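Complex shown without one protein chain; remaining protein chains in place.
Chains: A and B, in written order; residue numbering restarts at 1 for each.
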Amino acid sequence: MVEYAPILIFLGVAALFPAATLVIAWAVRPSRYNKTKSEAYECGVPPSGDARARYPIRFYVIAVLFVVFDVETIFLFPWAVKYRALGLFGFAEMVVFLGILVIGFAYAWRKGALEWA
Amino acid sequence: MFRTEEMDINMGPQHPSTHGVLRLKLTLDGEEIVDVRPIIGYLHRGVEKLCEHRTYPMIEPLTDRLDYVAAISENLGYCGAVEKLMGLQVPPRAQYIRVILAELQRIASHLLWLGTHALDLGAMTVYFYTFRERELILDLFEQFCGARLTYNSMRIGGLLEDVPAGWTDRVRHFLGLFPSRQKEYEDLLTVNRIWLGRTRGVGILKADDAVAMGASGPTLRGSGVDYDVRRAQPYSSYEQFEFDVPTGTNCDTYDRYLVRMEEMRQSCRIIRQALDRLPEGEVRAKVPKYIKPPVGEVYHVVESPRGEQGFYLVSKGGEMPYRMRFRSPSFVNLQALPMMCRGQLIADVVAVIGSIDIVLGDVDR
Partner (left out) sequence: MDPVLERVIVEAAVKIALVFFVVLTTVAYMTWVERRVSAWIQDRRGPNRVGPFGLLQPLADGIKFLFKEEITPPHVYRPVYLLAPILILVPALLTISVVPFGPALRLFGRDVPLRVADVDNGVLIILAFASMGVYGIALAGWSSNNKYSLMGGLRSSAQLISYELAMGLAIVGILMSAGSLRLSDVVARQAEHGWNVLWQLPGFVVFLTAAFAETNRLPFDLPEAETELVAGYHTEYSGMRFSMFYMAEYANMVTASCLAATLYLGGYHVPGLQRLGLPQNAAAIVQLLAFGIKVAFFLFVYVWVRWTIPRFRYDQLMNLGWKVLLPVALVHIVWVAFIVLMGWA
């Protein structure tokens, strides 16, 4: 696991950088309170209603589809890495696997889950 | 497929793509537009009322500020209305120069439209190209009258002065340059698949609806109605020029785009004819020192780059009009916006606003 150590250090440095900049900015920047500055921007008129409204279910459908397909993609990764060793059997197996994936994809498409407008 | 809560959102008056201070109250179902309500008046200056307290020559600068990107069309319409009421005959040379100016203005205005329309849809580079050429036209105007935006370029009865020496050659030079430049914009847009996707089938306005809404100009012609004031009721000797009136067939944003692109070419054609046949002579008719039109009323229309620009003038015989009324094409075309937007996506509103080419100074007056 020692080879992962640099990534951890990198994470530390990468997190330190924005933190440090924000602290410096906080020290040197002006802060002049103004009531109109703190209003929500809605093109120059007082906002009507709250922004945390319910949002269309379509976005959740995408999220669910994503989870399904992403998991299947992840299943492909180990197979792809060992593909040369698996040979013809691996190829046939993958075609079957992708076939199932495509059926699911075609079903979602057919059901209109991919229609956005 | 699914329905959720609708959300109200304000687009404008301070928004990058409502072309000024137009405010739209959008009712959204997700990304889809359920309803659009335009709210106007943020640029209202009461120009019609101001006109009642100005003498006739003093009103012309006010007309500059109606449709400030096509001020010459406004000047032309206003002067035409007063001349019609007074029964003045404008000398032919002045009429031709007016035509040249008005058509240059049409190109300049369409260039501004094209740049901002493309910018709204994310093609920023076209904006800089069109403004490069618009700059050339503004230079021509500057050489003619000293101003670059609000020209006050004409006088009742003709022009203040003849064009400066060498000006017509510079116009010819511009005409020689422009077609290749226009091709540059077309290369970037006309056959661009994303551009087609963003404009084709978007903001459809059927011919019947367009007529019912009173739309005019390219917005009307994009819907396939062959109506152009320059041909239907010629003024300033437009009847002596040959030009085509382009119309659309699909009534969508793309057709309105094509119509305006073709109009620019036709404008070049008109200017070329006017330059070739430019008559010699005076540029201003004999007008009394104090302009006092007789008692009466007149309605005069011109084809501004945005459409049918009308001037309704009532005179009681004094030095100032009794009532002045402007029929502004932007205002009327804006009425059609909700009809074109319903059922489309948010991004399409931007495309449709761009395609009807409104100027808020003209809408609010």
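Methods note: a contact is a pair of C-beta atoms (placed from the backbone, for glycine too) under 8 Å apart; a residue touches a chain by one contact, two chains touch by 3 or more.
If you're wondering where the values come from, they're calculated on a predicted model, not measured in any experiment.
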| item | value |
| --- | --- |
| Residue, one of B:D228, B:D348 or B:D364, that touches the chain absent here | B:D348 |
| On subunit B, residues whose C-beta touches the chain left out of the figure | 7, 9, 15-17, 31, 118-125, 128-129, 132, 188-189, 192, 194-195, 197-198, 345-350 |
| Residue ranges of subunit A at the interface with the undisplayed chain | 2-7, 9-11, 13-15, 17-19, 21-22, 24-26, 28-32, 37-43, 47, 50-53, 55, 59, 62-63, 66, 69-70, 73-74, 76-77, 80-84, 87-88, 91, 94-95, 98, 101-102, 105, 109, 114, 116-117 |
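Keep this in mind: only the chains that are shown with their structure count from here on.
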| item | value |
| --- | --- |
| Geometric centre distance via CA averages, subunit B-subunit A, whole Å | 46 |
| Sites on subunit B touched by subunit A in the complex | 1-2, 4-5, 7-15, 23, 29-32, 345 |
| Sites on subunit A touched by subunit B in the complex | 42-45, 47-49, 53-58, 112, 115-117 |
